[in-house]
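Just one protein chain is left out here, and the rest sit where they should.
Letters A and B mark the chains in the order given here, with residues in each chain numbered from 1 onward.
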Amino acid sequence: MRVGVKLLLVAAAVTAAGVGIGFYVSHLTTLAGSPSYTVPVQNVSGHPVVHLEIQTVAAVGPQLSQNPDWVSYLIKDTSGQWVRKTVWNLPAHATVHVTIYNFDGASGLRNPYLARPQGMVGNRVLIDGKPVNAIDPNDASHTFAVPAFGLIVALPGVADDAKNQCGYAPCSLSHAHRTIQFTFHTTTPGHYRWQCFVPCAAGWVFGFGGPMQTIGYMDGFLNVKA
Amino acid sequence: MSAVAAPPQRPLWRRLIGFNFITALILGVAGWYVGWFGAHKIVGPSLDYFGDIDYNELSVYLAYIGGVVGFLVGLGFLNYPVKRLLGYPPSLREKEEGGWTRYFSLCTDHKVVGIQYLWGVGLFFFIGGLNAMLIRTELLTPHSQAFPAGTYLTIVGMHGTMMMGVMTSGILGPFANYFVPIMIGARRMAFPRIEALTFWLLMAAGAILTTTVFFGGFPTGWTGYAPLSTQANPGIDNYILFFALVGLSMTLLGLNMIVTVLTMRAPGLTWTRLPIFVWGVLSTAVLMVLAAPVLISTLAMAALDRTAQTTFFNPSGGGSNYLYQNLFWVFGHPEVYILALPGFAIVLELLPVFSRKPLWGYRLAVGGLLGVSLLSWFVWQHHLFVSGINGDLRPFYMLSTELISIPTGLTFLCGMMTIWRGNIRFTVPMLFCLAWFFNFLIGGLSGVFLSDVPSDVTTHGSFFSMAHFHYTIMGGLIFTFFAAIYYWVPKMTGWELNELLGKIHFWAMFVFFNSTFAPLFAVGFLGQARRAVTYPSNLQFLNDWVSVSAFLLGASMLVFLFNLVWSLAFARKPAEANPWGSRSIEFQLPSPVPVHNFDRIPVFSSDPYGYGEGTQPVAVPAGAPAGRE
Partner (left out) sequence: MASQPAAATRPGDSTNHGLRVVVAWLVLSAIATPLVAIYVGPLIPPGNGSVQAQGQTFSNQVMTSLVTPVLCLMVVFFGYGLIKFHLRRNEAVLDGPPLRNDSLIQVLWIVITSAMVLFLAGFGTYELLKDGAGGGQGPNPIALPAGHKTAFQVQVIGQQWQFTYRYPSFGGMESNQLVLPEHTLVAFHVTSLDVVHSFWAYELGVKADANPGVDNVAYVTTKGPMVFHVRCAELCGLWHGYMFNNGVVVNHGAFTHWATRALALYHSIKGYVNRPADKGGAPFAYSYLPEPTRRAG
């Protein structure tokens, strides 16, 4: 074989390897994708304020996921659509007002101490408009927790016999739901994980497989940026 | 010109039709779909559990098993059994075919299988190494993530699993397959088709593992601990299948080696004249045959837990996670000696050649190899010291783990006394062997720390343990892997490898390897946990030093690749039959070794280490051709 042909073959092999590696690495950086959502910031007398509107659903449905029966968190974006993104970009040193609509039923807390809200302003939450210092652990459906902030909120569930329960997401407010509202502050910029602590991925060992360990469902990040 | 005619070749177009790599790929894909739809249409609908988790777990298994079966059928592995069932006489026809397409098909020439293994193992070694570079990229800073959170664990798992699975056969595959028959004076291995099967199983397994990213990856690292593995996303099924196929390949490879060495030695080759490399292969093969089936059964249990809802490893159903851990490490500890022993064998084989002295303490060296092999079965619980095992067990396993350093020390003694007062040449293979002493010493001494239970409480699960096994496995096995390559590739291919590039590769690899892993002892001592994507900020400087060294270590591998391609494809300087002046029998044959190895089966009268004893070389095959055929 002539030298020129050999050089060409070697160059082709190197290019193929490079393309393969590039494809692999870029695929990995988007694997178990964490598309992020930048929350719009309002400026209230010089202080950044954001509003998060979130829903937790019992089954995320085929339009939003390849796993239609998985539980999930959804967030309402600026166009009013409910999207399945759990990585939220927030400003630093800001006030964050959170409203969570929970459409899922109760499954009980494994650690009852999670039933007492911590880490938010006033250490209490508004449940369906009423201030509450602790919920009944047996009523809990999910939690929203940011361990680095010490933020723990247990979300009470829809009663088992409630009428008009939501099937597949996105759920509308006409379906049976509970409303939980609280406020917390972000401080230094950083990358903070949040997760749900009520294992409810039924069918997996101890209920912690599937959505409970996949970003984009019941786990996510708060990217606090300056 | 060669006295042996070149094997006949069919025209290229004829070789491309029929049972070959292309057919194998086509049938493999077809088999994959058959398995997938079989699982969905036949089995799936009857299992409620799959509806709950929204995934037909069985489909991954049946699809990949179908794919592997299709792939092997396409290569032609069923041809011979079917022919024999139909009454055809026995034959070794595949070996007769010549040409480059042999390397992409089922070939029963052990030398071809050796070269196939070299390239295959090399390919997956580089894929595993790429993952290692990605790990170090992620660990450059604890404050931000280069990859999404779950992906880092997949990368860590891929690196470890790929390396452990593939490098297990890293020396036995290429070099034992090629040289053991020659060293014992035989023309072939005992089971040539099984030999080819072990190679293609490994390739299929590697392909399965690389596709785990399409199923979500796996979060367990290479150890696959239940119950994390039983609750993980479907990517873990790729891991389970990979290791099961690797286990099968290992078992068959070991079996082949043992039977070959036991039954096919040439006349005069008594046990005390056997090259030490063959002794090393034998002690490794015994471990492979006994340990790999344990792995396969453990993984089968994990697969059943995931699909058939058994509860082997689930305490709620009466099982125990300890069952997995113990079974895994009963395999896992002999596994690391499967990785280390070939390294010992290569070092002891090469040192006499480059010191021009006989192997010192031959019987002691054999005793050391067999002693390590035997004792490796009695130490596995040292991986479980703080996991809550019965306290009475810990002093025993501490003792047995400390004791295994005695036979390991015998290898050191024999190697050291072999070079003592010799005439040492610092050729590239010799440099890698000398580096082995340095690396394995550090690895072994850090193992002493880990075997002491109070010290293990400090270091278990930290980067200290990680540095220990990289020093012993990478510093031990991989360095000797390269020693073997530089020593034997000229014999296998007939082309020389460039010595200057080899020395640059060695020095870069040695310096950057130590620069990468030595600080990790400190990092582990200072409290950084393994497989963790973030760490305390005060350790960032050390981590950055390690990451940069690791990137440079990766670059040194590129020097090696360049040397390989340059020497084999462009420079093409014909290698002499015996460039190293070795008394070993493979170097009395031409480079590359002719198809039938020997014209006449040799008769052995001594071991191949008679340097300075005034005797003729071991056995001179009558009428052996000189130069290339």
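Keep in mind that, in the parts below, contacts are C-beta pairs under 8 Å (C-beta built on N, C-alpha and C of every residue); 3 or more make two chains touch, one makes a residue touch a chain.
Since the model is a prediction, treat every value here as computed from it, not as a measurement.
Checked against the hidden chain, the listed residues A:Ala58, A:Ile75, A:Val98 or A:Val153 yield one contact partner: A:Ala58.
Note on the undisplayed chain: of the listed residues B:Ala176, B:Met398, B:Val428 or B:Val595, the one touching it is B:Met398. Across the entire complex, the residue among A:Leu74, A:Val87, A:Ile100 or A:Val158 in touch with the chain not shown is A:Val158. Of the candidate positions A:Thr15, A:Gln42, A:Asn138 or A:Thr187, contact with the unshown chain belongs to A:Asn138.
Summarising the interface, chain A meets the missing chain with residues 58-59, 71, 103-113, 115-116, 133-138, 141, 147, 157-158, 160, 165-167, 193, 195, 197-208, 212-215, 219. Within chain B, the residues in touch with the undisplayed chain are 149-150, 152-153, 219-221, 223, 225, 227-228, 231-232, 315-316, 320-322, 325, 355-362, 364, 385-392, 394-395, 398-399, 402-403, 405-406, 409-410, 413, 416-417, 419-426, 434, 437-438, 441, 445, 448-449, 451-458, 460-462, 525-527, 529-536, 576-579, 581-583, 587-588, 609-617.
Here is the rule we use: only the chains that are shown with their structure count from here on.
With centres taken as mean Cα positions, chain B sits 42 Å from chain A. Considering their complex, residues 3, 6, 10, 21, 24-25, 27-34, 67-70, 190-191, 193, 201-206, 208-210, 213-215, 219, 221 of chain A touch chain B. Listing the residues of chain B that touch chain A in their complex gives 49, 51-55, 130, 134, 143-151, 154-155, 213, 216-217, 219, 227, 230-233, 305, 314, 316, 565, 569-570.
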